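Take a look at the structure below.
A single protein chain has been omitted from the complex, and every remaining protein chain is retained in its original position.
Chain nomenclature is as follows: A and B, assigned in order of appearance, with residue numbering initiated at 1 for each chain independently.
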């Protein structure tokens, strides 16, 4: 029987990320590159961010996992994403697809569908984005929002952590994609890895909201919390529910 | 007789932005994309940021207003700006031109003049930038600084809100352009919309400065304040002066 995610598993994986310091390469929209890099760093990983076609193979070769984020997508970036995915697939490295705003642009949606066919370990988006993809059954699907829903072929889970200010800070979803990749690098069960990452980011957001006065200071406190969040916080605050029934 | 802006109008328009959540597409320099997106979000709008030529038509079609910011301007970006402006003009959507640093580069100034001829609703810059444009009379002209000056064919207004730390945080002017666009989306009288947006950002800056210890924490507190600023703050602190006489 397939394992279900839990707060104690999340705590164990967080400790492993902090110890092993996985490298995460991000093909990340230009808007939130620093915020995402900071998030990966403070949670324990090592980010890199180039989108240069001449360099991408070397950077993916050094990475343990890959994030493909479709924000600020132009022709050059499509090309580099295709190459990065080829290199990751050939090396058996897991990658997350984040089809940001594919509901805004037919050409971006078409590209997202092309990438889904190349076998990402995870597709993660909001409700509007995720409703555009056919049920493929194969990769882990994550629909983030006030409650995150994760599903693969045999499991379906809800995570009810987080805070409304996450939606007021540009890039918390993109940053979360980076944290998920860091967790995939230390845990082969993709759904367990992703759920654990979402518990860590969601609980950190709740801790951050207590320190913050608004969305600006929340964004800052969120990084502090991702750096400090511990097993005790996860065991106490994680809200993971089996969504099967 | 043309209406003059007022603190109560600013308060009403702020409430409308928060209720209607206008979409603002930004062709924004790569330096301050996140800060601008965060500013538009916390004031109540929905930002988007792509500069991809393949996607721009879809994004502008979804937007209620457009910001054209000339920072980090290269050939590809000129091309995408021209297309975005065509789409916005054809659909009757208002756009703001922010000719950042056009005083640094003759090629950028030439491009700014090309765009002015295409009919932006507003041209907004600092004194050095704005002194380079001919008096055209037609669009609203805004010269921001310690005191902001706004003028159109029949009106001339000064807004004396703000704080010196705004000049120490890269992108407050660019962010202000985004907030102006959000206000234009809910108010067809461009000068009233822009003046109201400047009152909101200026009063928010004053509130933020009380919470901050320096320019770093000011930038964060500014986002908090933009999210929290209310009608009472605007009525109490707005400094709008008729500049006609």
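Everything below uses one rule, namely that a residue touches a chain if its C-beta (ideal position, glycine included) is under 8 Å from a C-beta of that chain, and two chains touch if they have at least 3 such contacts.
Remember, it's a predicted structure, so these values are computed and weren't measured experimentally.
Trainee: Determine which one of B:35, B:59, B:95 or B:133 touches the chain that has been left out.
Mentor: That would be B:35, which touches the missing chain.
Trainee: Give the residue, chosen from A:20, A:34, A:213 or A:239, that touches the chain omitted from the document.
Mentor: Here the residue in touch with the unshown chain is A:34.
Trainee: From the listed residues B:9, B:93 or B:108, report the one that touches the chain absent from this view.
Mentor: Once the missing chain is taken into account, the touching residue is B:108.
Trainee: What residues on chain A make contact with the chain left out of this view?
Mentor: For chain A, the residues touching the absent chain are 30, 33-34, 37-38, 41-42, 47-55, 58-59, 62, 76, 211, 219-225, 227-228.
Trainee: Which chain B residues touch the hidden chain?
Mentor: Spelled out for chain B, the touching residues are 29-32, 34-35, 71-75, 77, 101, 104-108, 168-171, 212-217, 219-220.
Here is the rule we use: only the chains that are shown with their structure count from here on.
Trainee: Counting in whole Å, what is the centre-to-centre distance of chain A and chain B, each centre being its mean C-alpha position?
Mentor: Centre-to-centre distance between chain A and chain B: 33 Å.
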